[in-house]
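Scroll down for the structure; my scribbles are underneath it.
Just one protein chain is left out here, and the rest sit where they should.
Letters A and B name the chains as they come in the text, with residue numbers starting at 1 for each one.
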Amino acid sequence: MMKLEKVQFTTVCYMSALTFAFILFPLMTHLMLWVIILGFCSVAVCIVRASVAMPELRNITINLFSTFCLVILLLFYQDYGLLSSMINLLVVACSLKFIMMRTAADFHLVSIVFMFLIAAGFIYNQSIFFAIYYGCAFFFVFVVTFLINKGHMTFSKSTLQTGKLLLQAVPIALLIFLVAPRLPPFWQVPKEESTQTGLSEALTPGDIANLARSADLAFRAEFFSDKPKPIERYWRAIVMDNFDGLTWSISEREKNTALLTEKNYSGARWEYLVNAEPSDSQWLYSLDVPQIAENRGEWPIFLNDNYQVFSTTVSDTRNIYLLNSYYEMPVSSERVDYSRYLQVPQSGNILTRQYIEAMNFEGLSTQQIISKIAEIFTKNPFKYTLKPPLMPVDPVDEFLFIHQRGFCSHYASAMAYMLRLAGVPSRLVTGYQGGEDQAKSIITVRQYDAHAWVEAKDRELGWIRFDPTALVAPNRMLAGLFDSLNESEKELIDESKLMRQLMELGLIKSMEDGFVMLNHNWSQMVLGYDQNSQLEIVQKLFGQANIKNLVTFLLVAFVGIAFYLVTSFLPWRKWFSTKPVSPEMILLELLQKKGFTRHKHETFSQFLNRITPQFDSSLVASLNEFEQQFYATRYSGNQDEKPLKEALNKCIKALSSKHSSSHKPTNPIVE
Amino acid sequence: MKMRADISNCVEQISHLVKGKKTEIELSLICLLAGGHLLLEDLPGMGKTTLSQALSKVFDLEYARIQFTSDLLPADMLGVNIYDSNQNSFSFHAGPIFNQLVLADEINRASPKTQSALLEAMAEKQVSIDGKTHELPECFFVIASQNPLDQSGTHPLPESQLDRFLMQLSLGFPDKASEKAMLLNQQELTSVRSVIDVAELQLLQQQVKNILVSDNVINYLLSLVELTRSSNEFPNALSPRATKAIYRAAQAAAFVQGRNYVTPEDVQFVLPAVAEHRIKGQLLNKTSSSYSEQLLSQVDPLAA
Partner (left out) sequence: MIYRLKRIYWQLLYRFVVKKSASNEHAKFNIHNTFIMPTKFGWSLIGVTLCLFVLGTNYQNNVILAVCYLLVSILLLAIFHNYFFFTQHEIKLESVDADFENRNLKLRGTIFSQGRYAGGELGLEYSREVFKIALSANANSPQTFQVKLPKYKRGIHKLPVIAVTATYGFGFFYCWSYIIHNKSLVVYPCIERSTAQLHNKTDKEMGSVDASSQLSTSDNLQGIRPYVNTDPIYHVSWKHVAKGQGLVTKDFVEKAGSSGWLKLSDYHHLDIERALKVICYQIQALGKSNATFGLDLGSTKILPNNGNKHLDECLYQLACYGIDTQDQKRTISDPQQS
């Protein structure tokens, strides 16, 4: 392979160095530290090499070094998982190649690795910003490959041309994207650990505090009706009934709660769409009392007797579904045996037990019991914090009577335990509370909105929601977690302070709203596009989603692609050129169709003299007239074409009327 | 328009003498009208001299013949300054070149020195002897004849000098009928009448320059010339002077045809005579088809 010329080499080097840095940046969290350093070093080396002549490294050095790198990667393979190791490996390989780059083939190799890295990046993050970011990187990669054989084009022109070529490909890509059948996974791929966060199915007080430190997106909801007030936004997800003194969990019975049978919904309702990010749990999010209007996700979703929305499959795909929530209706179900909601561990948490036993609940309604028990939080100096002290033994006792500092799970756990001791059937519910208002109709819920609260059973009202945290930190409910924290605790949430401050400005806020809207649509239309959406389109187009229509759909798309190619590559410019068609050309063409071809060197009259002996007199006369007019207009400076055109018409008439039928030329090419 | 009739009369007159060579006669007239010089290449006895004499008669031109030999000196042709003892000064004795129509016979026999003296005179229409310039007659027309390059001891004209001749013609053998006619009624040179006088000839030459050449024809002409420059098939490319020559000859051809505009046919008519010797140069043409035919066959006259 040939080495690149100096000038070309420099630009290509700069460009690919830039691209590499660009691609490396978002991958940094998945790379080992030394790989990151190696990567950026190689970028620097590449840039230096482009501008200054440097001795080339010997192959053996590079080979030794790469073996060394490979060994290190193998050592850490266990800790990093397959995918991450692969990416690390690719980055290392790319970096090493970067130091040596010389020929076009080297640049091509690097470009291929770039494309792979970009695709791998999409495994980790698929938001629209990221897509745009990597779209730019993608563009850069193509600019690099274009620059390699651009000829004498300028850099800016090459960039433009690259853009043009890529944009041309977009419509076809879109069509394929719409049409190509969505296949199930070929084999089970290793899950990305720690990539998906979410609620867990067991709650030990303190757990949610960890969750609260994540600013990752949990889900977005788009409201078609009014939005609930912040304090009404209790996104239910998991119901836990089993308490062992330390941890709340879901019992088998609870897990297998029967599906909701017929239910009469009535009253006012919220209508909304939930677009849930992939999570580890099967439980989905809803406001009380939910009714599933439509499922747009890949896997079916159900509603059980506890009014929990759930999917039977835990997968990497997002769930998109439409819900109606009848917020005025009580949460009640008649069929349930309430005894298990009174279960408490036989031992432990003795202080609490004594505290409840000392109370007298005679003749009180459930509501009254709740408020009486909750007095403990209002009368004592409880504090809401993200950094609760550790309470390994008898956590309820320690929380209530010693530390009196805790996070929502501590409050909810303690409250539910106390209610059970007091004989009120109760359970712990986790989910999200609040969410950020964005773009008018959208509520964005992040992991730090995770919350836990209590539901207690009243004989008439059904399950009553009670949130003990609200008593201690009312701000948490009104303005979200963020405002309920003091400055030092805010820093625990991994989101840059600057960002947060910027967001508080109005302009940024509205811009962000736009982005959120975009991102929401992106995740719904692109990320959520699946077989069902495909079928829906088919249904809309052809009326019915059967195999036949699906095939037609495919065919139509292929025809569309073919048509696109034809329209963009046929020489339209040549066909519709502005070159005027002259009368003599028309006549010559006509005569050619009759079998009389002019030799290239013949002048008009020579040609006519050669062919006229085979014509009858009237045609000869009109041809001669044309010839005269032709010479007059073309050579004697007479600009008027009119007589020439008239003569042409006569010739055409004479040609079509007589000659064509009378005698075909037997040997048209007579020298 | 009377004058055009005269031209056909001229052709008529000359063809009494040189039978069966109407095209060549027309071409030589065209050459004269375009104001260029003529090179005749032929074997002896083909009628070169007769043609030139007839031309001089028809146009009533002063005629001189110079027989070129290897020992001919420039002075023999141009003239010398002779000391006149009566007047005690040198006086110029004009050579045979000071005539309106000069026939330079067998030009390739003369030494290059003499050849170039003639060609210089042809180009400049004046002669410089001993620092004094003598103007040649206003209507000056040279017909040079040369034998084909068949003998050693000849000096073939170099390409640069071939270019000075507007046309090269070759009369060739007459056909049987013409030769028979020639034998049956042998015409004397004296039988040729003068048709056009010198003043009229100059007027005609002026008219020729006003013949219209449309863009289409110019483009055709230029693409012909361009092809000789770009293609490898032609040993010598046509010079701009050659382009001008074809242009002028085509004008004259149109004039002779009685048209006041040039058509591609005119260009095709004059091209072999004007361009062949320039393209070929000194080469021996071994192929049967001439370069100019080859050239014409490759350019589309209507493409302009």
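The rule is short, and it goes like this: a residue touches a chain if its C-beta (ideal position, glycine included) is under 8 Å from a C-beta of that chain, and two chains touch if they have at least 3 such contacts.
If you're wondering where the values come from, they're calculated on a predicted model, not measured in any experiment.
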item: Identified contact with the non-displayed chain, of A:47, A:153, A:292 or A:314; value: A:153
item: Of A:28, A:57, A:511 or A:526, the one touching the omitted chain in the full complex; value: A:526
item: Touching the absent chain when the full complex is considered, from A:47, A:72, A:123 or A:344; value: A:123
item: Footprint left on chain A by the chain that the document does not show; value: 2, 5, 104-105, 108-109, 111-112, 115-116, 118-120, 122-123, 126, 131, 138, 142, 145-146, 148-154, 157-158, 161, 165-166, 168-173, 176-177, 180, 182-187, 189, 298, 315-317, 526-530, 561, 565, 568-569, 573
item: Footprint left on chain B by the chain that the document does not show; value: 43, 147-154, 232, 284
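Operating definition for what follows: only the chains that are shown with their structure count from here on.
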item: Chain centre separation in whole Å, for chain B relative to chain A (CA means); value: 86
item: Interfacial residue positions of chain B with respect to chain A in the complex; value: 212, 214, 216-217, 259-265, 268, 296-302
item: List of chain A residues in touch with chain B within their complex; value: 584, 588, 598-606, 631, 634-637
